[in-house]
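Structure in C-alpha cells, see below.
Showing chain A:
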Amino acid sequence: MNVHLPANHIQPPLLEVQDLTVEFATRRGAVRAVEKVNLTLAKGETLGIVGESGSGKSVTSYTVMRILDRAGRIAEGTITFGGVDVGNAPESTVRALRGREMSMIFQNPRAALNPIRKVGKQIEDVLIEHVQAQPSDAKEKAIEVLKAVRIARPEERYHAYPFELSGGMCQRIVIALALACRPQLLIADEPTTGLDVTTQKAVMDLVVELARERNMATILITHDLGLAAAYCDRVMVMEKGRVVETATAEAIFRAPRHAYTRKLMRATPRGGITLRDLLPEEIATEMAPLGVKVPPASGQPLLVVENLIKEYPRQSAVSSLARMFGAKVAAPEPFRAVDGISFSLAKGESLGLVGESGCGKSTTSMMLMRLLDPTSGQIIFKGEDLSKIPARTFARSPWRSRIQMVFQDPTDSLNPRFTAARSIADPLLQMGENVSGPALRARVEELARLVGLPSPFLDRFPHQLSGGQKARVGIARAIALDPELVVLDEPTAALDVSVQAVVLNLLHDLKQRLGMSYIFVSHDLEVVRMLCDRVIVMRAGGIVEEGETAAVMAAPKAEYTRELLSSIPHPPIY
Partner candidate 1 sequence: MFRQIAKRLMTAIPSIIGVIIVTFLLTRVLPGDTAAYFAGPAASEQAISEIRAKLGLDRSLPVQFVAYVQDLATGNLGTSLTTGQPVIEDIRARLPASAELTLLGLLISILVAVPLGILAAVKQGSWIDHLCRIVATAGVSLPVFFTGLLLVYVFYYILGWAPAPLGRLDFFYTSPTTITGFYLIDSLLTGDIEVFRAAWSQIWLPAVTLAIFSLAPIARMTRASMLAVLASDFVRTARASGLKPSKVVMGYAFRNALLPIITTLGMVFSFLLGANVLVEKVFAWPGIGSYAIEALITSDYAPVQGFVLAMAILYVLLNLAIDILYGLVDPRVRIEA
Partner candidate 2 sequence: MNRREFLKSATVLSSAAATGVAAPAVWSSASAQSARQETLLLVSESGPNNLDIHGVGTNRPGYEVAWNCYDRLMSYGSKTLPDGSASYDRDKLVPELAEEWSLSEGSVTFKLRKDAKFHDGTAVTAQDVKWSFDRAVTVGGFPTFQMKAGSLEKPEQFVALDDRTFRVDFIRPDRLTMPDLAVIVPSIFNSKLVKSKATEADPWGLEYTKQNTAGGGAYKVTKWQSGTEVVFERNDAWTCGPMPALKRVVWRMVPSAGNRRALIERGDADISFDLPAKDFVELDKAGKVKVVSNPISNGIQYIGMNVNKPPFNKLEVRQAVAYAIPYQKIMDAVMFGLGKPLFGGGSNKVSDPVWPQPHGYVSDIAKARELMAKAGYPDGFETTLSFDLGSAAVNEPLCTLLQESLAQIGIKASLNKIPGANWRGELIKKELPLISNFFSGWLDYPEYFFFWCYHGQNALFNTMGYKNPEMDKLIDGARLAAATNDWAVYKEDVNGFVDLAFTDVPRVPLYQPYLSVAMQKQITGYQYWFHRQLDYRTLKKA
C-alpha cells in the first residue's frame, strides 16, 4: 500500500494527533495512560517529548505506531499521519505504513534485535516486506543501508549476529532497520539510555544528521531535558499522561512557563550549579545552605588503597578438564578488571569514582566493600589492612559495620519479602547491640526520619513503595550502624531526575550531619561535581586522572576526561 501525500505547497502537518486518550484495561478498570494529547509535526521537524517515567510519553509514541499491547486502546481522539487515519485504518494499512513511512528506534538496542538472525538478514526482511528489494538484490541493498548509518566494513557486519556487536553498533543497526525504507517519520524512544556517554553522543549525532539529510520528521522521546533541548526544534513536556507545555527548545529553557517544566529543568544536572539548585525553588530556599566545604582532616587518612588488583581467569572448560587429568596446558592470560590502582580518602571527604561501563569502578567498590577479594593489594582502613580478612568471613568482622553501601537499584536491593522497617532493622538485628522490641522500632523510626521517610511507609513492602521511597529505605539501612565510610554505587541511576535531585541533597546533608566519608561511583560527571570533593576518572581498570573535582572539570588533563566532558549533552543556550 502506497501512501500518496498531497503535493501542494501549503503542506498539512505530516503527523497530527488530536485529543488522544489511551486507556489500559487493568483489573481496577480502565486506567488512562495518556489523556487529551495534541501534537503536530511537520516534515523535517524534530520534536522532543520529555517526561519522567509514567508520564505517558512512550505510550503516545506506541499509539502513533499503533503497536500498543492488547490491553491498551485508543479511547478518544484521532491520529492522522500523511492523511491516513491511523487510529481507525485497517491493520494491513497501518502495517504497510510501519517501517516504510514511519519507523521507530528503541532503548536497549541489543534486545531490540532478533538475537539469532544475522543483522543483514533482519534488514533484508524489512526491505523485502515493503517491496524495497527483491530477494535477488536484497543483500546488496541491505549493505547500502548499513553504509548509510556509517557502519565500517558493512559487508562483514552483514553476517554478524547482534551479540557480536557493541551496544553502539547495535543501535546503528536498529537505526538502519528503521531507516531502511526511507520513512518520513522516525520515533526515537530513549535511543541513548543504557549506552555509554561517548556512544550516546555519536548515536544522537547520527540520528540528527540522517534526519536532516533526508528531511525526515523526528520524535525524540527522552527523560533528559538537556538531551531534548540540545537536539530538538520543539519540546513537549508531559506529566502523568498530560501535556503540560509545548514550546521551542529555546523558549522552554529561557522561560519555562509551567511549574513542572521548571521543576524538571532545575532538577537536570548541569554546569555551574549547586545541589540545592536542583530542587524546586520553594523547597531549596527552605533548606539549610550547603555549608562550607571542610578541608579534609589532616593526619591519618580513613582509607588507603595500595596497588589494588583484581584478576579473573580466562578459563576454558577444555583446558581445565585437561589439567584435571594432569595435562600441562598453559593457563591463558588472566583478565585484569582492576589494574593496580592506589588512592586515599580522608575522613569526612567524598570521592567520586567516574568511568564508563567496564572501566572497573564497580569491581573496585565491591572490593572496598569487602564483598569481593582482591587478587593483590591492600585496603587499609583506619590503619588496619582489611584485605587480609576474606570476604567470606567479613560479615562477622567488627569492621563490617564501619563500611556500608547504598546500591544502584533500590528495587533490587530490598528483599521483596521484607517490610521497609524490617529491611532497615536488618543490620541492627545482626550487628547492633541487642536492641529489640520498642527500642528497635524507635531506632528504625529515627532513621526513617533522618532520611525523610514518613513512618506509615515503614510497614509497606517494596512493591508498595515508589522509587524515591525505596532509595530512602536503602540509605537508612546503610547508615543504621553509623558507618564511617559509605560507598554509593550509582545510587540515583535508576531514579527520575526530580527524585534524583532530592536524594542527592539528602545524601549530602546526611554526610554533613553524621560526618561520614563517601565514595561515590557514577558515570555522570555533573552529579559527581556537585557531590564530591575529589574525583578519580577510571578507564580499563586503571586511573586516568585524579584531582579536586572543580579543577578536573575546569581543566581536564587527560584526553579521555576531555572526551567524557564533551559528550555531555548541552542545551543550546546558556
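On how the list was made: all candidates are chains of the complex that A comes from, given by their letters.
Basically, a contact is a pair of C-beta atoms (placed from the backbone, for glycine too) under 8 Å apart; a residue touches a chain by one contact, two chains touch by 3 or more; residues count from 1.
In this text the structure is predicted, and so the values were computed from the model without any measurement.
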item: Direct contact with chain A in this complex, candidates 1 or 2; value: 1
item: Residue numbers on chain A that touch candidate 1, as the complex places them; value: 65, 67, 69-70, 95-100, 103-104, 106, 108, 111-117, 125-126, 129-130, 161, 163-164, 174, 177-178, 317-318, 321
